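Only one protein chain is missing from this complex, and each of the others stays in its spot.
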Amino acid sequence: MLKTFIGGIHPPYNKELTNQKPIEKAILPKKVIIPMGMHIGAPCEPIVKVGDLVKKGQKIGEAKAFVSVPAHASISGKVVAVEPRPWPGGGLIMSVVIESDGKDELYEGIHPPKTLSHLTPDEIKNLIREAGITGLGGAGFPTQVKLSPPPEKGVDIIIVNAAECEPYITADHRLLLERPDDVVLGLEAIMKATGVKKSFIGIENNKLDAVDSIKKALQDKKDIEVVVLATKYPQGGEKQLIKAVTGREVPSGGLPMDVGVIVNNAGTCAAISNVLKTGLPLIERITTVTGSGIKEPKNLLIKIGTPLIDIIGQCGGFKGKPGKVLMGGPMMGLAQSQLEAPTIKGTSGLLVLEKADVKLYEPSPCIRCARCVDACPINLLPTNLAKFAEKNMWVEAESYHAMDCIECGCCSYVCPAHIPLTQHIRIAKSHIISSRKKK
Amino acid sequence: MANSILTSMLSMGGLGLVLGGGLALASKKLAVKTDPRVDAIVEALPGANCGACGYPGCSGLAKSIVEGKAPINACPVGGTPVAEKIAKIMGVSDIDSEDDKKIVRVLCQGGKSEAKVKSEYHGVKTCKAASMVNNGPKSCSFACIGFGDCVKVCPVNAITMGDNGLPVIDGEKCTGCGLCVKECPKMVLALTSSKNEVHVRCRATMKGKDTRAVCSIGCIACKQCEKICPFDAIHVKNNVAVIDYEKCRNCMLCVEKCPTKSIKSLFVERKKAVIDEEKCIGCTLCAKNCPVNAITGEVKKVHVVNQDLCIGCGICQEKCRKGAIEMVRNE
Amino acid sequence: MQLFKDFINGIWNENPIFKMVIGICSALAVTTAANNGIAMGLALTFVLTCSSILISLLRNVIPAKVRIPCYIIVVATFTTVVDLFMKAYFPSLYEVLGIFIPLIVVNCTVLARAESFASKVGLARATADALGMGLGFTWAITLISMIRELLGAGTLFGYRVMWDGFTPWVSAILPPGAFIVMGILVGLINMINRKTAKDTHSH
Amino acid sequence: MDDYRLITTSSPHLHSGENISRIMFSVAIALLLPTFAGIYFFGFRALSLVVITSLAAMLTEAIFQKLRNKPIAISDGSALVTGMLLALNLPPGLPYWMAVVGAVVAISLGKQIYGGLGSNPFNPALIGRVFLMITFTTPMTTWINPVDGTTGATPLSLMKMQGLQTDYAKMLIGNIGGSLGETSALLIIIGGIYLIYKGYVDWRIPASFLGSVAVLSGFLGQDPIFHLLSGGLMLGAFFMATDMVTTPLSKLGKIIFGIGAGLFTVLIRVYGGYPEGVSFSILLMNAFTPLINRFTVPKIYGEVKAE
Amino acid sequence: MAKELFFIIVGSIFVNNFVLSRFLGQCPFLGVSSKTETAVGMGMATTFVLTMTAVAAYFLQNYILAPFGLEPFLQIVSFILVIASLVQLVEMVILKISPTLYNAFGIFLPLVTTNCIVMGVALLIPMNNYNLIKSIALGLGAGIGFTLALALMSGIREDLEFADVPEALRGPAIVFITAGLLSMIFMGFTGLVPLG
Partner (left out) sequence: MNQYARMIIVLMIISIASGAVLALSYEVTNPTIQEQARQKLEQSVLTVIPGATKMEEVQKEDMMIYIGLDDQGNKKGISFKAIGSGFDGPIEIMVGYNPKEGKLLGIEILSMSETPGLGARIKEEAFTKQFKEKSAEDEFTAKEDVQVISGATISSTAVANAIRTSLDKIVKIYPVGGDF
């Protein structure tokens, strides 16, 4: 029996569009827009002015709070604007706009640190923070904060999340195939930083070549184990991953560290290894550009801050009339409408769907078929939550655990009545949060 | 026959005595202090304990009314007369005095024909839901989304959706409860005193050209209002004009000047100064203080207001020591 | 005028059965035949009127704390009187109405009117209201019982009115029929009300 | 931007493609099996009854939706299923007009007054049937024998009234007196298994329903196999107790539902005034469903350990 | 005896449910069935009062009314008076000793007094010549039956909050029709036990 969790769905994966495409380095963008808040937590503050000249890797945004990370220039050039700009979350956010000088010069302050064996845990964490590393798995949580759990939590397991359960996306898959050593090095740094002795790398069984690749890279390292998981969405959700790999259940309202686990995305590990090897902060990442509406689907190594439209251009542009452009995968990705918005650290994929492929449904009344209940990996009653949300019954929604919803979208995916369950629940969560804040 | 009547009277009398005594004793010994309003409401209610209200009996309803969990007209049996009594007991209808009434204003004019739309939104049709998807479908991230969450929440039906997809407030009905203000995810609504008649109906803090790119009626921070305001009451802050209501006198000059019409008021409501000839002693104070020189007249002679020039700021009225000037609404 | 208003109130505006929906136990239980409906309605009207008169007269004598027991005694007394007289002079009706005559005591309409109206107003108004309520109750339950009798037995007041070969819809005179007929009638009356409300609105 | 405007929606952006009419039409297809059996045994009358109730059900639905200014949604197939199931629950000799009354009641009182598909607390087809049962009892309990067309009794009333036992094989194949669709247990099971395979029916309800009937009837000294094969049990367990609208959401709730229905069925069959109790039992459990739902909220991921 | 008691209880819960087939206690059935919590609270209070009433009615009947030949004309008055006073007393006592208990069920007590199910049970006892234990069984059965009907209805009504019920049928109308359907379903129990 393959390890997995209860609930979940089997959407069409469509990974064959890009899983054989090697990672390509993207063309140097003419202009990058670096938002000051690409992570969960306090945004950082710009420390450059219009007209300043900056170089690749230079810090341009300072993180003042604990749960925050600095931002860096991903190219060399001139700062042309420091102002609110559209970003993938929609709306405007304070950003630094850099016009490329075409040279892609490295900032002088960048040099490789000591080798891992000579670094202390605190030095590692500091490097990670200064490099602006946030989780590349999606949520964008500052990694060094995650790596500093209070000692009483007794963290004893690190899990590398290489499940990549989102349909279409193959960035982590290619990473594991092409740079397995980086993932392993990053993981070792995490283990050293946290003092944890045991770790797992979880991979879905639709990427067996990646399993082989990483196993080869591990050779005889006994404290790191590869776990092959069933292919099922959302296998990569950290709660599901923890359940599948360790059998532990993160308590409702709790964090993975409450059960002694830290989960990191494979890309995050690679980013850490990049700092260790070159000293370069997190200024580029692998993004899968794919979908029926793109001419040449690719896995691209892009500079953070590259406008979405530039990336689409590099992949041959739109095929047919574009219907939806999603940042991320089809299950959790954010629909975009402003293509001048930049890619950010959490952009694992850019999915373009042709207009004809975008299916819109009118919801009809719930027939209480319980498909959503069966699909929900958290075992919630999505239909009840959605009904409460429609009637503004936030207290009831909270008592039926709306806050535990991970917004995976399984319920909406299966609902034969086409009810936007996940959206209703999201609204309920937002109301509950604001009423909690008031108290 | 007489016998049976006697027995019957005796036993009923006995029952009455025992039970009356028991109840009397109980009400003396077991008295529990309750909110006097609860008792008062119980008195007012029919006391049928029929449960038709959905609460556990009349005292149950009384308790819920006092706790604010039930409306004052919850008793279907008692009807309006009872509801009125309860209203008195609960002391409701402490609505603000008429002149200091607060009402809600819509601070966005980017309706269907004015504001650009950046995306085609599908999904749950509420402003809240749409605002959570890509920050709403309109290009201006400050714009009213127009699904009417405010309409749904208003308890007195004071809001309707206009043809251009923006809410319209019925100032007569609005009680200033502020529920809609809390509900609006775009913070497009604001409570202001009903006395304030001039409002900047735009909150977009983008640079002027960016605002213009997305909306034909947004504030472009051109500062013309700032320049014309005789009372220094309006200033452009963070790319958008803001009125200081301490200083604003409803003269509406800024409204006339604004090139994008993003400042708005109802011109019919502009007041005009009228001088009472009986009272005017010709002291010239008004003429000296008028910011637009709309008043003329000689010392010790009755002064005249040029109605075309008067902007209705009311300074003259304030300055006149004889109370000879009145501000009159131009019907 | 006021008296007429009080009287009409119970017949339509605040009809105990269809509008206020109280005192419906008997309305459901005894309405298997039109005769029963009328009889029950009149019995209730009698008790309601007599009690209202008496309570209105005594309203200043009875202390508040014992008013409920006092009202109950008054109501119960009149109920028993009706019970006894019916037993004596209308035995066959008594057999059908059975336990529901004594239950007039606890019929919510009676106590509700005693409390909310009779105990607060003078004799004339109390009487008008009681009569109105009683007749409102009576026509309502007569209507219900007519429908049920017609459907369930094909007769009206015991006379055959449906065509030959009509298959009676037995369920109409079984318990479910009572509820369903009642529900549909309340729904229809709501509909009429909303229509008239809308009409008066538009004028 | 160019000449396009992108579509934005909340995630997820994929859908399984499942929809209500597909579910309903699958049920209708599965129902064709017992329907064919009914037609085979009872001939043209069976066919015409099915057609008439289905049409009446769909028409009533359409009229209601028209009156309420709602989109006419008979294409979702739920009224068709209700109509077919009602017919399968009727004695083949029932006058047509009564069948129409049943269908009208089923859709109007059973479904539309609650707001239509998805909101009804009770199984509409069974409401229609029980209504007919208590309204026109005699025609509803007059059974035709498949072989000779004479009136006779169902195996259950034979058992109850005269203590006669009917042959298992006959009951399995359907060569017995009874409602149109309750005669052939075998075909019903096949149709039911098809629906379970398609995922439209949760196996827990039929399993716990049939299981509890078998256990309880055995416990009361009755023949469990006879009870399983007779009356409307099979049809009820596979097609009516599984109506998702009127049954609990959670898995545990479904098992409780099945057991409860089984319990009441045996109680009514063995001790009650009626020879058959499946319809009443399912409806009774429908009434319990909201309470079951309330008390069987599944334990969520991570619930226990939270304090 | 045990069997008879069982029949009395089961009979008054299912076969001749006091609300759904004997039509007693309709007002609270309609009024207090919109929320399950209140419905159950009301049901418990009613069950309590009914059991108490059964005892009171039994003693009143057999030790006062019957011996003095007052039964035919004082029965109604004395029953209702005793019930009303007893309930009021109990309410005061509960309020005094336990506010929590009062909130959970005491507040429902006044509602129960003037509910005809109480009087109905009281009158059925002499009518059927029940002894003390049977009287209690009847009170208990009636109460449980009432609670069951209320709980079922409240569950359905809570779900109906989300349903698109036609405007005119909202409120009592849909509750009546639902009660009718429930009553129809309860007819399935007809003949279940020989109820005397």
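Points worth noting:
Every chain is named by a letter (A, B, C, D and E) in the order it is written, and numbering of its residues begins at 1.
What we mean here is this: contacts are C-beta pairs under 8 Å (C-beta built on N, C-alpha and C of every residue); 3 or more make two chains touch, one makes a residue touch a chain.
In this text, all values refer to a predicted model and were calculated from it rather than measured experimentally.
For the omitted chain, the shown partners it touches in the full complex are B, C, D, E. Not every partner is drawn; the one left out touches subunit E at residues 72-74, 77, 81, 190-191, 194-196. Interface residues of subunit D with the unshown chain, by the touch rule above, are 137-138, 141, 161, 273. Contact between subunit C and the absent chain runs through residues 32, 58, 61-63, 65-66, 69-70, 73-74, 76-77, 80-81, 84-85, 87-89, 91, 152-153, 168, 170, 173-174.
Keep this in mind: only the chains that are shown with their structure count from here on.
For the pair subunit C and subunit E, chains touching both partners: B, D. Contact with both subunit A and subunit E is made by B, D.
The chain with its Cα centroid farthest from the Cα centroid of subunit A is C. Put simply, the chain farthest from subunit D by mean CA position is B. For the pair subunit B and subunit D, the distance between mean C-alpha positions equals 55 Å.
Averaged C-alpha coordinates put the centre of subunit D at 33 Å from the centre of subunit E. Counting partner chains per residue, subunit D has residues 5-10, 109, 115-116, 118-119, 131, 134 touching two or more of them.
Shared interface positions of subunit E, defined as residues touching 2 or more other chains, are 27, 30, 73-74, 77, 81, 85, 88, 114, 162, 164, 166, 169, 174, 177-178, 181, 184, 187.
Across the complex, subunit E is touched by residues 21-26, 28-29, 68-69, 72-73, 76-77, 79-80, 83-84, 99, 102-103, 105-108, 111, 171, 174-180, 182-184, 186-188, 190-191, 194 of subunit C. Residues 109, 131, 134-137 of subunit D are the ones touching subunit C in the complex.
Of all residues in subunit E, only 27-28, 30-32, 34-35, 38, 41-42, 64, 68-70, 73-74, 77-78, 81-82, 85, 88-89, 92-93, 95-96, 107-111, 113-114 touch subunit B in the complex they form.
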